[in-house]
Each structure stands twice: as structure tokens, then as C-alpha cells.
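Every protein chain but one is kept in place in this view of the complex.
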Amino acid sequence: MLSVTSDIPTDLPWGQLLVNGLALGSLYALTAFGIVLIYKTTKVITFAQGETAMFSTFVAFTLLTVFQLPFTVAFILTLAFAGVFGALIERVVLRHISTTTVLNPVIVTVGLSLILLGTAGWIWGYEIRTFPAPVAGPPLRFATIVVSQLNALTFLVTLVLMTVLFAFFRFSPTGIAMRAVAENRTAAQLMGISIGRMNALGWGMGTAMGAVTGMLIAPLNYLDPSMMGDVALKAFAAAVVGGLTSLPGAVVGGLLLGIIDSVVGFEVPELRNTIAFVLIVLVLVVRPSGLLGKHEIKKV
Amino acid sequence: MQRLSRMQDRTVRRVALAVPLVVALLAVSCGSATPAATAAPATAAATTTAKPIVPGVTDTEVVVGSWGPQDGPAGAYGTIDRTLDAYFKMINDQGGINGRKIRFIYENDSYQPAKTVAAVKKLVEEDKVFALCGGLGTAHNAAVMDYLVANNVPHVWPATGTTALAVPLKKNIYAVQLNYTTEATLATQYALDTMGSKQIAVFYQNDAFGKEGLDAVQAELKKRNLPAATGVSYETADTNFSAQALKLQTSGADTVILYAVPKPGGSIIAEMGKIGYAPKLLSSSVINDPSIFQLAGPAINGMLIEAYLPPFDDTSNPKIVEYQAFMAKYAPKEQIGGFTEAGYTYGQVFIEALKRAGKELTREGFMTNLDQMQNFTGSLVPSLSYSPTDHAGVKAAYFQAAKDGKFVTVTGFITLK
Amino acid sequence: MKVRWLRTRGRAMVPYGVGLAVVVVLPALLDVVPGIAPGYILYLVSLALIYAIVAIGLGLLIGHTGQISLGHAGFFAIGAYASALLTLRLGLPFVAALLVAGALTATIGFLLGLPALRLSGPYLAVATLGFGLAIPQLVVWQGSWTGGSSGLHGLPLASLPLGAFTIVFRTDQDYYYLAAAVLVVLTIFARNVVASHTGRAFVAIRDSEIAARAMGVDLVRYKTTAFALSALYAGIAGSLYAHLLHGISPEDFTVLLSVDFLTMIVLGGLGSVGGALAGALMLTFLQNALTRLPVVHDFKNLYIVVLGAILILTIAFLPRGLAGIVRSSRLRWAARVRDGASRVDQIIELGDGGVPQ
Partner (left out) sequence: MARPLLAVNEVEAYYGRVCALHSVSLQVGEGSVVALLGENGAGKTTTLRVNSGLLRPTRGSVEFDGKRIDGSTPDRLVRAGIVQVPEGRQIFADLTVRENLLLGGYARRQIGSTRPEQSRVFDYFPRLGERLRQRAGTLSGGEQQMLAIGRALMARPRLLLLDEPSLGLAPLLVKEIFRVISEIRAAGTTVLLVEQNAHMALSIADHAYVLETGRVILGDRSTALRQREEVRRAYLGH
């Protein structure tokens, strides 16, 4: 039992802490992807990412338990639901919001998250439920380090999604069009790109991404309306530290926060958030647009 | 318009400055001169007139209040008030108590103390409740404790086990739940004497509840001149507990005592299982809900759980059969478990006190009868006693073991040594 | 910062007079309304007035200077804890504790304003959000003297020594007058700041930092001033809050409270001191009003949904909040009186500066 400490000269089990941090960090990174995706296309920084993910996960839960669908089918249906749901949010709510100040989208998405929280609580209640894990089985062991299969899967999904999204933005016409919209809306319109459709697509993709995240987090953190609260805050911070428009930035930010959480959580669990945010402020003071973000030129 | 007003006399400015301050201060001093204005009349009348006007009591009705979170991260506790509501409905269906129906008003405070204070003020001053039953939360009870004492509103079974409510004695507050200090001391004694534990670690919620548990464990160890236990804490907002599991493992403890609510409790057990750390586990009654089996997974097998209410699924117990029938009829949507069991029991104790207080219902009479309650066996609590000097309620607990998705009773009721 | 004490005068004083009269007679009015409990309503009003103080301060920061903060619950907490600890542990009189709490939060606000010099938009939002999260954590961490998560309880009654007398704030009504008096003073102060050179510098920064700098506005000075001032309001309000509840715990100061503050100023109307006040009152009474609806028996968390809907609808349909309605209807009325309704639009356009008076 004590082998972990006796093998390592310092009193910290660094290997395991790092692995735990990476696992936790990939959850943050995954959630941050959705935020980055939506910000990239619509320039709206969403505070509702956690709640849309939670809501989608509840939908998945209903499909699994009430309709008794197999996991894969429920997974795909949930993705479809989330995509449509996100697009609807854009079309019904955000399209009618003036984005002349940063504050407007912030307030509106906060409002949205409150509505989703309340509605989910009303429909499904606040009891804590378990959500089936997509993988089960004994944890993987590397010397003294243990990795659960779910953590390994999450990490893998993060890397795969990052690669897929990276390729999407680099090579597909739609992805390039989304980047164009992000850079210059007027010019993009003059290319025949429909801004409305791109915005809806950005929200749809971001929300679907959130659904994936939710379904990976729920087996670990359980399912209840507030399941994403802490994760979403950290993901938000991860997205900002990474630079808001950069997918690799979100991964770097997420993993960084995960490792901080893991190490600080081991030493002084009371100060998890405090230390994380002190570091964030330091990072931002040195690089005001995040680690991998481009400096946005302020318009006069 | 602006330019015009700028030419107005300067004195207006001075007056405008002086008026609000003077008026406000005057008003304040007047306010203090008549301190009896707000809360006093009802109670004053109650003690002097022949036929007393008791708040919340008519010939046909008695108003009872409660508060608790019905949303947010602590929203799962909302079940307690909803079960109480269902229980009072059942009593009303059976004709009420002494000719009076119960009107139960429970407020949602979202687990925020400022809202608790507002809720309690509304219940006491506007709804004029006769008594409170099952108000939830440690910080939340602390926020309204002085107010309830000052207004002499009986509060039966605050839903928290903090010792502060019973010690020192508050005349109108009847703690029922086994308090956290007694509970943790019992657990420590059992671990050391019966389970043969050599080194203990405590996983606790970093608040009054968890700290009280940790302190009691440390106190018992100190009394026996044993080394202190390693405390590993978590915050209520935390969702991931891998770091804490690792810390418990590196502490080298052979026994881990849990002072955690179901979600983190289940999660830490699962996380310890994942890293192959299998100490003896002992948990506070707070975790006692069937959901824990799902939350914790197979690693929970063998864990001992302290309890002061009988197992909610033990159908050989006639009281439990009755309880399950009630749940099926009046609260079919609620999940049977520790929370609903608690709500049901609060109701039983409250109704018993109401019955004993008789037709001429007054707060004083109600409390006098509670003070005289001796070895009451009519509730799920096997035996409950109060005295004018002791409102601590339950003092005995037993241990259950988790086995294949069920709790199996392993000891009888134990009291402190 | 030099601020002339009172700039509003003449006919513009009328709403103040009316408002003041309402403040003074409210408790008497409540006493004669049947079916409500004055003490309870006055507690809620006091709470709303205290929140309004925070909202006014936050309005100076967000509405006038354009600097977002999602962490004002942090300042509120610092004020509350400073005041509670000073009265409880050091036995300082209430007034002294209130002033020290205000000064302390102002200093911390100034310090937080320094990194804010480099950050804007979402980046600033995250930094301030982190601040708001960190404060309750630090309180719990330093539990030995802050009371940890159990909080601090049994605070002494607030009192105000006046020469030979000492006014002690015992009842809800007393406390209401105390909160109202502080609010009146701070409202007047805020309106004066807004109308002063400092206020114009704030607005210049909000409208364009680059242009403001070109005009010779010292960004370092005015941004940190805005943060310090805003924190001062939150700190004083925190002190009042601790004494209203006679106790505090970290549960009081969640991120949700910061969101509430934000909602208040958005609902009231950004850049309007009166709007912040109205927003705070509305929001505090909203949940209470909603609990009275019969539907709430089955849907106890309805207020969250309504709150969310209000946020969205306000931004969509009332971008200038409650203050916008008042302002435009006043201008409409004035225009009709003067020279017919045709010039209304133009007048509203001119009134867009965001600087009340």
C-alpha cells in the first residue's frame, strides 16, 4: 500500500498527480472546446456552455433509461439533439442581441444558463444520479501509476477532437468560412457566406461538443443540474488562458488548470480555485490575450 | 434645462444636502424610541389575555413552516421538506390533530443564508407560523437561531446535526438528529475497539459539519494518547476527488472515516477503488441513502455506515412497512432513502408533540409537552427523550455494513462510553 | 478627486424630494397595509438597499467606465468580514468598523485595478471572476480567525454615537433607516462623481480608451480610481449586510451573488445611478413576489427561470433598462410640451451619452 511513497524520494506522488491532472484537465479542455468554437465563429463568449452540456446529458440519460436505447444510439441522438438545440439558441435568442458591448452576450448567456438550470431541475429534479460509463473495466497500470479506462478515454477523445477540429478549420470550406466570419464579417458576407448560418452552425457544433463532454463527465461527477458548475468555470478560465480563439490553447489551458487542481488539491485543497486564478491573472498580465491567442487590435 | 437649473439659488443645494441626513437620522431615533413596534404584540397578547391568541393557531388550523433548498447544488435536500409536506397531507386526510388541519408552508432559500433569514421572517411575521419543523442547513440555522430564540418560535428537528443548536440549551429549539460530535466519537470508538484500526484518516467536508466530525475524531484519539488522524478535506463545490484519494492513500491509514455528503462520499470511495487503495471504511449517517451504492460502485462493499434511523428497506420492521406504504401513496415521486426517511420522522415527532399539547394549543404548552417526552417509541427513532435541560434528542446509533447494494445491520444501538 | 457635494438642484430636485418622502413614510405605510408583516418587508427593503449600494458602485465601474467585473461578491465579502471581525474580535464601534471596511476594500479594489489595466473584455471578466471565487475560499482556509465555513455569528447591534446620544439600531425599522441614510449619501456622492471631471474621464475610457488617452486622460489613475470607488461601495454595503444579518458565512458570497449584482444594473440600466437602485429593489422583491404565485408550489425553482428570462428580455428589448424607459418617457413628455412630438427621436438620440445630467 505504501509503495507509492517509498519509491519516490519527495513526499509527493508526482507521477500519479500528473496523470490525474491530465485526466481532469482534459475534461476542462473538452468543455473549453465548445466555448472556443462558439467564440471563434460568433464572437460571443458563452457562459452557458456548462448548462447546455448538462441539459444534453440529461437528454441522453432519458434516452438511456426511459427509452432503454443502447449507448451508441443514445449518444448519436443526443449529439443530434444538441446540434439542433445550439442552433436554435442562436436563432431564437442570440441573433436578436446587439453585440456592441461585451456585456450583452455575457448577460444573455448567463440568463440562458439560469433558464436551463431551472428547467432541468424542474423536469429531472435535483437528485444525484449515476450515468453509465461508455467504458468499464479494470484500470490501466503503468508501474505505480493507475489510470482508469474512463480517464484514458477522455484524454483520447480530447486529442482526437482537437485534431479533427483542427483539420476541419484548416481544410474544409465550411471551417475556413467560419474562420473568415470570425475575422471579418462584412468581407465574409461578400464572399457569399451566410453569417446567420455560420453562427447557427458554430452554436450547434459548440453545443454538440458540450454534449460529448457532458456524457464523459457524468459517469465521473454524476448527473444533476449543477454537475457542470465547477467544470464550466474552470473550462471558461482554460479557454481564456489559452487565448479564446485557439483550440490548442484550450488544451494547454485545460491541462494546466487540471494539473494545478491536482497538485494544489493534494497539498492545500482549500486553495484550489484561489491558486488557479492567481496564476491565471499572472498569465494574463504577461500575455493579455492568453497563451496562444492573437492580440486583438482595439478599434477606436 | 440644465443651464437653467445651474442658475438656481445655491441655498437649494445646501438644503438638499441637509434634508435627507437630518430626516433620516430623526426617523432612526424615533424608530428606536418605540422598539416594541414590530415583533412584540403577538407574544405580549398571548401571555396576558384570557383566551390567548396564538400565532398560527385557529380552531380549525395550525400553521407550520420550514425552509430548505429546492434548487442549486444542495437541491437534493429539498426532498426532506417535500416528504414533510406529504406527511402532513396524510395527517390532514386522517382528520388532522385535535380538530385542526395542518397548513404547511415551506420556503425555498436556495441554501443562501440571506434568503433563509428572509424566509424565516416571512414565515414568522407574515404567515404567523405556530412552529417550524425541519429547517435545513448548519450556516442557515445559525443565521436565524437568535431570531427564533428572541421570538420564542418552537423549531422541532432542525435538519442539521450541529451541536451548537442544542449546546448550550435553547428553550425553543429541539434538536433531534444525532449530533455530529456524538456520531464521530462513536465511530472512532468503534473503529479502535472493535475494528482494530491502528491509523485513521478522515475525509471531511470543509465546513461546520465536516469539521465537527474531524474534531471529535481527533479529540477521541487525543484522549487515548494516540497520534492524530490525517484530515483530508474537500469543498462543497468540488467535483473531482482524485487528489484527495491519493492523499488518503499516501497517509498510510488503514481506516478512513468519511464525513461527507453522498456525492463526494460516493466519488471518493470510487476514486480510492480506482487507485487500488482499500482501507477499512466507516461513514457518518449523512451518507445513508441508497444512491450511494450507485455513486460509489463496488468499492463500497464492506463499508460500515452509522445510522440512527432503521434501515429504510428492512421490511421485517413494521414501522418501515408503514413508512413505505406512506411513501407509495403520498410521495410516489420521491426516491425512498435517508432524506425521505428523515422528513417522515420529523413529521412523526412533530405530530406527536402537537397531539400531546392538546386542544388548547399554545407554544408554551407545546414545548412543555416536548420537554416531558420520555422514551417515545412512536417514530422511526427507536426511542426519543427530552427534558427541560436537554434538547439534544437522539444519542444512540448502530452500524450497518454495505453489502451488494444493501445495508445490513451489524450491531445493535450503541451509546457513548 | 475633487467632487462638489451637490450638483443637482432646481426642478431636478423634485424626484429626490418625492423619493425621500417615500423612504421616510414607508414604515408607517406598511403598518396600515393589511396582510403583510412590516418587519419582514423592511428586512427585504434593507437588503435591497444594501444590494443597491453595491449595484451603484458596480454601475460606476461597468456602466460608466466600461470595465466588467464578475467578482463583486468578493469585495462585498471583504467588507462584511472586515466589519464583522473588527466589531466582534476587536470590539471596534460599528461606525469605525464600517469606515475601515470601506477603506480596506477600496485599497484592494485599487490593487485589483492594476492588473485590470492590461486586461479587457472576457479576459478581465475571468480575472475578476477568479477574485470573487478566491475570497470565500481564503475565508475558509483561514478558518481559525475568520470562523471558517461556519461563519461569524452574534455580531453586536449597529450603533451611531452622536455627541451625548448613541443611536442603536435594534429593530428592522431602525436598520432600514440606517441603510436608507447610507444609500442616500452614497447615491448623491455617486451622482456627483458622475458629473465631475472624474466621471467624464470614466465615460471617455468606456467609449474609447485610445481616444481617452489621446485626450490626456490618465488611464492608470482613472481605471484604478473606478475600481477603488466601486470596491468602496461594495465594502460599505458588506459591512451593513453583516450587521443586518448579525452574522455571515462564506455561503453568503457565492458567484451567484456577483451575477445578481450584474443583473441589478443591467435590469436598472447601465450608466444610471437611479437604475441601479431600481434594479436592486426589483430583483430582491422578485423572488418573493414569485413565491406567492400558486404555480410555485410545484415549481419552487421557477424564479431561476424567470430571472434568466428577465436578463435576456432586458438585453433584447430594453437595452437601457428601467432607466431607459423613464428617460425616454420623460423626454417624450418634455418634447410634447415644448414643440410637438416630432423631435422626440432626435432628443432621445442626444440623450444617449450615458451620463445622467
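Each chain gets a letter, A, B and C, in the order it is written, and its residues are counted from 1.
The rule is short, and it goes like this: a residue touches a chain if its C-beta (ideal position, glycine included) is under 8 Å from a C-beta of that chain, and two chains touch if they have at least 3 such contacts.
Note that the structure is a prediction, hence the values are computed from the model and not measured.
Asks: Using the definition of touch stated at the top, determine which of A:Met54, A:Ile128, A:Ile193 or A:Ala208 touches the missing chain.
Replies: Answering carefully, the residue with contact to the hidden chain is A:Ile193.
Asks: So which bits of subunit A touch the chain we can't see?
Replies: These residues touch the chain not displayed: 173, 176-177, 179-180, 183-184, 186-195, 294.
To be clear about the criterion, only the chains that are shown with their structure count from here on.
Asks: What is the distance in Å between the mean C-alpha positions of subunit A and subunit C?
Replies: Measuring from centre to centre gives 33 Å for this pair.
Asks: On subunit B, where are the residues touching two or more other chains?
Replies: In subunit B, 70-71, 75, 78, 206, 235 touch at least two other chains.
Asks: Multi-chain contacts only, two chains or more: what residues does subunit C have there?
Replies: Subunit C, residues with two or more chain partners: 137, 140, 301, 304.
Asks: If we count contacts the way the header does, which residues on subunit C are in touch with subunit A in the complex?
Replies: Residues 62, 66, 68, 115, 118-123, 125-127, 129-131, 133-134, 137-138, 140-141, 208-211, 255, 259, 262-263, 266, 270, 299, 301-305, 307-312, 314-316, 319.
Asks: Okay, in this complex, where on subunit B does subunit C touch?
Replies: Per the stated touch rule, the residues are 1-2, 4-6, 8, 12-14, 16-17, 19-21, 23-25, 27-29, 31-32, 35, 37-39, 70-71, 75, 78, 107-108, 111-115, 117-118, 121-122, 124-126, 138-140, 142-143, 145-146, 206-208, 211, 235.
Asks: Going by the contact rule at the top, pick out the subunit C residues touching subunit B in the complex.
Replies: Touching subunit B: residues 5-13, 16, 20, 23-24, 27, 31, 35-40, 43-44, 47, 137, 140, 143, 148-151, 153-154, 160, 162, 165, 167-174, 177-178, 180-181, 184-185, 188, 241, 245-249, 251-252, 254, 256, 287-288, 291, 300-301, 304, 334, 357 of subunit C.
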